[in-house]
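Here the complex is missing one protein chain, while the rest keep their positions.
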Amino acid sequence: MTGTIPLQYFLIISTLMFFTGIYGFLTRRNLITMLMSIELILNSVNINFVAFNRFLYPDNLHGHFFSLIVIAVAAAEAAVAIAIIINIYRNFRSIDVDKVDEMKF
Amino acid sequence: MIDYTYTLLIPLIPLAVFLFTGLAGHKMNPKVSGLIGTTGLFAVTILSYLTAIRYFWTDHLHGSGYQAMKAFEIEWLHLTEKLTINLGVLLDPISVMMLIVVSTVSFMVHIYSLGYMKGERGFARFFTFLSLFSFSMLGLVLATNIFQMYIFWELVGVSSFLLIGFYYEKPSAVAASKKAFIVTRFADLGFLIGILMLSFMTDTFDFRTLVSPTGPAMLQAGSATFMGLSAITWALIFIFMGGAGKSAMFPLHIWLPDAMEGPTPVSALIHAATMVVAGVYLVARLFPVYSMVAPDALHVVAWVGGLSSLFAAIIACTQTDIKRVLAYSTMSQIGYMMLALGVSGYGGHDGLGFMAGNFHLFTHAMFKALLFLGAGAIIHAVHSNDMRDMGGLRKYLPITHITFLIACLTIAGIPPLSGFFSKDEILVAAYHHSMPLFIIEFAVAGLTAFYMFRLYYSIFWGKHTHYHHTPHEAPATMTIPLMILAFGAVFSGFLPFHELVTSDGLPFEAHINYGIAIPSVLIGVLGIVVATLMYRKETAVPAKMAGGFGSFYTWAYHKFYMDEVYLFVTKKILFNLVSRPVAWFDRHIVDGFMNLIARVIEKSSYLIKGLQSGRIQQYGYVFVTGTIVLVIIFVFIL
Amino acid sequence: MNILSLFVLVPVLTSAAIVFTKNMKQTRLVAAAGMSVQLILSAILVFMYLAERNAGNTAEMLFTYDALWFPSLNIHYAIGVDGISVAMIALTGIVVFAGIFASWNMEFLSREFFISLILLATGVFGFFISLDLFTMFLFYEIAVIPMYLLIGIWGSGPKEYSAMKLTLMLMGGSALLMVGLLGIYFYSSPDGGPLTWNLLEISKIDIPVEMQRFLFPFTFIGFGILGALFPFHTWSPDGHASAPTAVSMLHAGVLMKLGGYGAFRVAIFLMPEAAQEQAWIFLILTGISVVYGAFGAIWQKDLKYINAYSSVSHCGLVLFAVLMMNQTAFNGAILQMISHGLMTALFFALIGMIYGRTHTRMINEMGGIMKVMPFLGVVYVIAGLASLGLPGLSGFVAEMTIFFGAFQHTDFFHRFLTIMATTSIVVTAVYILRVVGILLLGPIKDEHFLHLEDAKWHERLSTITLVLAIAAIGIAPLWLSDMINVSLEPIVNKISMAGFEFTGLF
Partner (left out) sequence: MTVNDFLLMRHELMLVAIALILLITDLMVKPAHKSAIVPFAIALFAVQTIVGFLPADEGVLFGGMFKTTPLISLMKNVLNIGVLIILLQSWPWVNKPENREKMSEYFILLFSTLIGMYFMISSGDFLMFYLGLETATIPIAALAAYTHHQTKSAEAGVKLILSSALSSGILLFGLSLIYGSTGSIYFDQVAAVYSNAPMQVLAFLFFISGMAFKISLVPFHLWTADVYEGAPVNVTSYLSVVSKGAASFILVLVLYKVFFQLFDIWQNVLYVISVLTMFVGNLFALRQQNMKRFLAFSSIAQAGFILLGMMAGSQMGMTSVIYFILVYIFSNLGAFGVVAAIEASTGKILMSDYNGLYRTNPKLSLLMMLAMFSLAGIPPVAGFFGKFFLFTSAASAGLYWLVFIAVLNATISLYYYLMVVKAMFINKTDTPIAPFRSDSMTRLGLILSGLGIFVVGFWSQVYEFINSLSVGLF
């Protein structure tokens, strides 16, 4: 499995994912979906780390560890986020992001 | 060198009196402060006469001429390493002569006022101001340098302001005092600029240095020229502007008639005898400079003087307020003096005009003060300034009548009264210098005699007016000064001025030039005769005459509308076209701009408030855009 | 304890003591006591200074004291005085003293009022004694900021607006100033030695000319705004009109002098070359404000506006003289600052007293004041005469020194401008006499005025103090101008070293 797929492909994929995530975050009206887009971004980052590590710097494991940590943090983040979103749902009776603009200007 | 330090007391005594009565005046009985002032002036008079006698006769070493000497001098302020302002006492012929004039008239006026101002509300205040004036005037006379002169110049200005506005609850008096101060102030601006230029060129203020034939001023004849005249000529013209303002020369004379709003003794002292001749004195002071390096400036002096005397004499013929008539006659007589200086040369017999000018200054002080005080006595009796309310007063006021008549004859130049001598010398000098000026002055001599006797007759003769309470002669405090001054008016003509007060300090031979004296006397007599015919009895002639002159008469009656012109310039132009726009500009443009900045900032804060829409995704947009912009700038552009 | 530090300490202690006072009476007593001490101190300082000089002490600054404050930035608490600052301190002492008594009956929040007033004074004193640019700037802003509260709380008319405008414009000025000072600091040692904030040390070196070109406008305008430099003067009419009496007195009398003093001490002194180059611009501006202010004053109806505009004119003359850059003109500028400080303070005091009785400041609503309040009337006339430059009062000395100093300039342009400036003395006469004529003289307009009483003892004390000072300077100016002249020596020498011909005195 060594080097059959060149690094560029990974990077392209990850970049695509990154911008897809951002696109989703900016366009999706549903808070949960926005959260998922965030996950996309984070995963693109993970792919980056792993790919870099695997192809460029196989002699250390920083990238792998980093991606592991990111996954863990992402989980925590998601947990808190969902908790708050539930809270939002309690208060606004909806999880449509556009409803959540009580405070402005 | 003989010690004259005591002359320092001459200005200081009135100052002390001023401070004392000014600070403590309201606490004590007004009479007391009046007496204090008078005694002070008495002392001053004694000292002045003493000084004069010593200077002119006892201490004088013959042959060497009269030297200017500094009796006293201290440093007051130093401006630059070369220019320092000193205060001191300078004694030379003209200053000693002026000492006599000022102290005499002032003393007379003090005594006179004791009676005239009796029972006035501001009695003490009046005498306080009088002492202030005396102090300033004496300081001016004794100035050792031109800047000291300027200092006291301003001070006499302000004391005249205070005295004209003495009845400060009368709007007309307030207006008159304001006018007098501002007009003279404007003239003083010229004086200041003149001093600036002169001191810049000569690096000195000191009179003795300035006028010494080897002094720095004399080297300036060929100095840089501007519009054809050398810089020093301009400087001297500017300085003369100051003198013209104080001496009410055309066109800066407009304050003088209004100044008659002040109490009559004030008019006698300030606006007839002393302050108004300060201009003449100033020119006389700098006379060597004028005549040696700036003859053009001297021509200006001569012509301004000549025209003013004619102008004033014409107006004087038409006025009905007796004090205004006297005011215009003062202006006319000062014109004489200016002209005399203007036509004079330097040294020996050429300096005739110089001598004549000072001579006339001296005699004029006597008879004009006498006239004013007489007028005061009349007003005191009749409670009116207008000659149309008078007539046939001679039997009510015998002393006033006689003295007034003497004064009128004197000013008309009837020998052997003093006026004859001084005026004759002037005419001679003018004759030698320029014909047109001589003719003007000749005519003016006639006019003078005419309007003075017009005045005299319509007061003491003419119709018999009915006074609701019979006029009575003034008290002794007022009549005695009249008599003393009358004495002066009669005999001061015999003073040997050509030996005492000359342009170069050396005496010269002066004799009466009959070729000019006789015509001048004749035209004086002619004027008197005409006046007698017209005004001795009430006739219709004056009205006809006036009608005959037509619009010219009305113009003269309205003083050739000079006041209106000034009013137009100040009110319309300065106030409405300069000051008002400036105020508006400041409020709306300059300040408006500052407010505009504030408003722009505030508006812009409302403008961009949409940025904070409260929607998370829009925040995301901005975030990402910001990042991308940074990337574009710093990765792709830089 | 250095005597100069007392000038900062005494006010601070006074305001600290005021905190514990119970009522208005105690408060004003404490304030008066403190400021009297301050006045006495300044008198003592003057005498000590003259004694030192006569003893032959020729040091540039006397009574110096220097304590390292922020070592890493080389910021010191460095104080010291020369004749100029001594004169300014004396001025401040007098004006503050008079101001306290002028606001004797301040009922409303009296403690706060006097504390802020004295805090302001602290800033001013500190500014005049400091030799270190940092502390100078510190005290400068300390002096400026209490104005907001003083005007905003105790003012009248559109006070919030005026207070805010004044504060913001002056702070905008210090924005410029900050840049200038920082620039000076970072070029204070061309040979890579330790940088310094110390005025004297900086004056020993020459700041690179191209840097001066950049920094001079910042510094000069920064100070100039406080000195009412056209067209940045518009805070002054509104501010003065809205401020309470004592504040107008202090502000116009003393605070505006910080501008002139700083412009002279920092901008001109440290950056003479740039000053020479750019002087003409500012000369035109100041020349404008001299005449323009006077003309603006003619048209005003409100006494305080009249005085504010005349302040613009007079302070313009200060900056004008400073820019002429010769010893006599400098001397005149300092004299003018002092004389204007005294007489404008006197004016504002009188206006406040008259306003307190007639409840109007519109001159056309008043008249014949002289009849009912002879004392106030006479003093007002004296103030007016001082302001139009009557000999024997301080204004004349200052103006003449300025005019003659400025006219010494060899350049025709400068002499021409001088003549332009001299015309202001006529215009000044016009508006002063206009006020005197309408306000004091003539018949009484309003019968309510008939039973107004004349000045109280504290008002007399306050005004007489100022009148005496004005007269003293006007009658015997020599000692003062000598005191200033000696201290001008080093400054003029530095300027002349900058290749500038000047007319010196010694």
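For reference, chains read A, B and C in written order, and residue numbers begin at 1 within each chain.
The rule is simple: contacts are C-beta pairs under 8 Å (C-beta built on N, C-alpha and C of every residue); 3 or more make two chains touch, one makes a residue touch a chain.
Just so you know, these numbers come straight off a predicted model, no measurement behind them.
Shown chains touched by the undisplayed chain in the intact complex: A, B, C. For the chain missing from the display, the contacting residue among C:Leu50, C:Leu138 or C:Val372 is C:Leu138, taking the whole complex into account. Where chain A meets the chain that is not shown, the touching residues are 18, 21-22, 25, 31, 34-35, 38, 41-42, 44-45, 48-49, 52-53, 56-57, 60, 62-63, 65-66, 69-70, 73, 76-77, 80-81, 83-85, 87-88, 90-92, 100, 102-105.
In the full complex, chain B makes contact with the omitted chain through residues 601-602, 604-606, 608-609, 611-612, 614, 616, 618-620, 622-627, 630-631, 633-635, 638.
The omitted chain makes contact with chain C at the following residues, 69-73, 75, 134, 137-139, 141-142, 145, 148-149, 152-153, 159-160, 164, 167-168, 171-172, 174-176, 178-179, 182-183, 185-186, 214, 218.
Assume only the chains that are shown with their structure count from here on.
If you sketch which chains touch which, the chains link end to end in a single open path, with no loop closing it.
Just count the C-beta contacts per chain pair and the biggest one is B-C. Averaged C-alpha coordinates give centres for chain B and chain C that are 37 Å from one another. Computed from the mean C-alpha positions, the centre of chain A lies at a distance of 66 Å from the centre of chain C.
In whole angstrom, the spacing between the mean C-alpha positions of chain A and chain B is 98. In chain B, no residue touches two or more other chains.
Listed in rising order, the residues of chain A touching chain B in the complex are 22, 25-27, 34, 97-98, 100-105.
Touching chain C in their complex are the following residues of chain B: 75-83, 85, 150-152, 154-155, 158, 165, 168-169, 171, 174-175, 178, 181-182, 185-186, 189, 192-193, 196, 199-200, 574-575, 578-580, 582-583, 586, 590-591, 593-595, 598. Against chain B, the residues of chain C that register as touching in their complex are 165, 168-169, 230-231, 233-235, 237-238, 292, 295-296, 298-300, 327-328, 368, 370-371, 385, 388-392, 396-397, 400-401, 403-405, 407-408, 415, 418-419, 422-423, 425-426, 429-430, 433-434, 437, 440-443, 477-478, 481, 503-506.
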